[in-house]
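Below you'll find the structure, written out as C-alpha cells, and then a few comments.
Apart from one protein chain that is not included, each protein chain of the complex appears where it belongs.
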Amino acid sequence: MSTVLEIKNITKRFGGLIAVADVSVSINKGTITAVIGPNGAGKTTFFNMVTGFYVPDEGDVLLDGKSIKGLRPDQISSRGIARTFQNIRLFKEMTALENVMVGMDTRLKAGIFGILRNGRRIKEEEERVRVEAYRLLKFVGIEDIANNEAQSLPYGVQRRLEIARALAASPKIILLDEPAAGMNPRETVELTDFIFRLRDELKLSIVLIEHDMKLVMKLSENIHVLDYGQKIAEGTPEEIRTNKRVIEAYLGKSADEAS
Amino acid sequence: MGKLFKPLFATQASQYAVNCVYLLVASLWLHFAEKSVIAFLMLLFSFLVLYYSDKIPNKIRIIVGALIFLVLLPFATGANPYYMEVSSNVGIYVAMALGLNIVVGFAGLLDMGYVAFFAAGAYSYAIFATAQANKFIPTSVMQFPLSGGWFWLFLLVGLVVAATFGILLGLPVLKVKGDYLAIVTLGFGEIVRIVFNNLDHPINITNGPRGLPAITQPQLFGMTLNTPLHYYYLVLIVIAFIILVNKRLENSRLGRAWIAIREDELAAQAMGIPLVKTKLMAFATGASFAGIVGVIFAAKQTFVDPTSFILMQSISILVMVILGGSGSVPGVIVGGAIITVLNVQVLQEISQWMNELSMSGIVNIPSELDPSKFQRLIFGVILICIAIFRPSGIIPAKRPAIDIERIKELDKTLPQTGILGKMGTVQDGRKEA
Partner (left out) sequence: MGLDFYVAILPQVLIDGLTLGFLYAVVALGYTMVYGILELINFAHGEIFMVGAFVGTEVLLYFKSGGILDGMNPFVALIGALLVATVFAGGLGVGIERIAYRPLRNSPRLVVLISAIGVSFLLQDLVRLVEGVTRNAFFLNSPQLFTKSIPITQTAVLPMKSIIIMVSAIVMMIALQVFVKQTKWGKAMRAVAQDQTTSSLMQINVNKVIAITFFIGSGLGGATGVLYAQYFATINPFIGFLLGLKAFTAAVLGGIGNIQGAMFGGVLLGLFESVGSAYLDPLTGGAIGAEYKDVFAFALLILVLLFKPEGLLGEAVKEKV
C-alpha cells in the first residue's frame, strides 16, 4: 500500500511548553487512521500542523512525497487535505447548500470580471457548483435542508454538513476532529457506517481524532497514541488494546472499557 | 414586513393594487405639497414596496422601478432643483454605502477610512479638470483644464485610482484583524486627508487647504451637464450599475468567499480560501465604487477641498450601512437614503424653523442648539441603539434561497464531478445509515 501523507518528526513549542514532540505518522492510501490520547495530549495541535494553521518548529510534512510545510492553510486545502473542527465551525448565516459551495471554491475558475459580465460560462459553472453541492448534501443524507441557514440546523445535521463541506474540495485526505463528540449511541453507529462509506465509496484516506474508544477500535486500521505531546504507541487496534504504556496513559480504565 | 401589511401583500392582484395606490398617493402628495419631506421620502421608498411585492414578476418590477425614478420622481417634483439636488445627494451616498457594504457587510472588515477612496476619485478628476495639473505638468506637454468630454474617461480613471489605493492600503492593513483593523483604517483615512491637505508643497499637487475651484463640468454630445436634474440622471445610472454589480457579486463565488470570511476566517481558510487575496478584492471593489462616485461628486460640486473628506464622512457612510442592515443591499439603500435626507434635509429644515422662531421673537433658542450641528449626537444614538436593539439593521441581510427544483432537474443530466465522480451513482445517505 502506498503512503499518501508522511509526517516526519514534527515538533511544536508554545513558549516553554512543548505541545507536540518529535511525532512521526505515516498514512496509507485509502485507510482509516486514528490519533488518540488523553486531553491535552497534543492531538489538535498535531492536526493544526498538518493543515497549516501552525508551522512545525521542526520536522516535515509530505503529501505524496512533496513537502507542504510552511504553506498556508488554503494552499494545503487546495492540495488535497480537508478537515473538520472539534467545535463545529460552519458559516452560520449561510445556507447549507452555500456552505458546501464555499468548500468548492478552489476548484472554480470565475474571476471578478467574469462574474461581473455574468456570461454563459459563469452561469454554467454556478449551476454545476449548485448541483454538485446538492449531491454532496444528498451523499451525507441532508439534502432536504439545502436552503436552511446553517445556524438553524440541529447538532447532528451540522456535523454532517461540515463533512459535506470538507468533501466539496475534492480532497485526498480528510481529517476529522472528534466527529462523534456530542452524539448519542445511535448517531455514533450511523457515523461509523458513514466513515466506512467515505473510505470505500470515495476512496478517501481518513485521519481522525476521537475519544470514543469503541468507535476508534471499530473503525481504524492504524492507531497512534499521543501523551504529553509524545507518541507513546502505534499499531493495530489489537496491539493498542494490550499495550502497557497506553493502558497506563489512560489509567488502565478507558482501554479496558474499549475491549 | 409587519403583520399589518401581510394581507395587503397576499396575492399578486393585491400587490399590484398596493403599488398603484402607493405611487399615486405619494406622487400627488409630493406634487401638490411644497417641500414636504415625508412625501418625498414616501416616493423615494416606493422601491421598498416594490421590493416586497414578491408575487409580481421580476422583470415588471425592474421596469416599474426604473420608471419611478426616471420619470415619476422628476415629474412629481416638477423637476424642482431642490429635490433633484437632494435626490442626487441621496444617490451619491447610497452608492458609497453600497460600496462600503461590500467591505463591511459582505467581508466583515470594519473600514473606518472609506472616505479616503472617495477623496482619491474626486481629486483624480479635480486635479486634471482644473488648471491645477499645470502646476506640476508643464503647459508645453499639455494644457489643462481638460474639456468636459474627458469626464467619461475619468469615471474609469477614478475607479482605477481608487481601486489601486484600496490595494495599496489593503496590502499592509489586511493582515491586521478585527477591532485593530477598524483603528488602522481610521488612521489611514486620516493620513490620506492630512496628506491631501498638505500636498501643496514641496510640489503643489492638491492645492492644499485652499482646494480646487472651478472644476470643468461634464459634456455629453455638446451639452454641458450643469443642472441638478442632469446629475440626478447621471447618479441614477451609476446606482443602477452599482446595484447590479452588488447583486452579481453577492451570489457569486467571490461573494460567498467574502461572507465565509466574515462568518469564520479560520474555517474559510481551511476550505481553501486565500484570506489576503480575497480581502483585498473586497477592499478594491468597495474602493472602486467610491472612486467613481468621487469623480461625479467633484464634477457636481465644481469644487473640492480636504474638508469634504473628514472622518465624519466615513462615519456617516458606516452608519448608513449599519442602520440599513449590514450585508443587505435593499437595507443599505434605505439606510443611505434615511441618513442623507436626515443630514441634508430634515436637520436643515428644523434649524431653519428654529431660526425663524428665534427671529420672530417667540422663543429664544441659542445657536448652539441648532440641530444641524448635532450629527454626532444623532449618529451616536443611532449606533448605540442599533447595536443594542437591532444589530442586523432595518432590513437584515438574508441569503437567497436557491431553486431546488431546477437543481433536481440538472441533477438528472449533468455528469458527476468532484469527489463524487470517483464512485458510480449517488446513493441516498439515509438509506445507508
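Should a chain be cited, it is by its letter among A and B, assigned in written order, with residues numbered from 1 in that chain.
Note that a residue touches a chain if its C-beta (ideal position, glycine included) is under 8 Å from a C-beta of that chain, and two chains touch if they have at least 3 such contacts.
Remember, predicted model here, so these are calculated numbers, not experimental data.
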Candidates B:G108, B:G166, B:P228 or B:G272 - the one touching the absent chain: B:G108
Option from B:V176, B:I205, B:V346 or B:L414 whose C-beta touches the chain left out: B:V176
Touching residue (missing chain; options B:L98, B:M320 or B:I386): B:I386
Given B:M142, B:L156, B:I191 or B:A401, the one touching the chain that is not displayed: B:I191
Residues from subunit B at the interface with the omitted partner, ascending: 108, 110, 172-173, 175-176, 178-180, 182-184, 186-188, 190-191, 194-195, 197-198, 201-202, 266, 315, 322, 366, 368-369, 373-377, 379-384, 386-388, 391
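Rule of thumb we're sticking to: only the chains that are shown with their structure count from here on.
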Inter-centroid spacing, subunit B versus subunit A (mean Cα positions, whole Å): 41
Interfacial residue positions of subunit B with respect to subunit A in the complex: 245, 248-249, 251-254, 256-257, 259-260, 263-264, 266-275, 281, 285, 397, 399, 401-402, 404, 407-408, 410-411, 414, 416-420, 422-423, 426-430, 432-433
Contact set on subunit A toward subunit B in their complex: 51, 53, 72-75, 77-78, 82-83, 85, 89-95, 97-98, 101-108, 110, 112, 115-116, 118, 122, 126-132, 134-136, 138-142, 146-147, 149, 160, 165-171, 190, 193-194, 197, 201-204
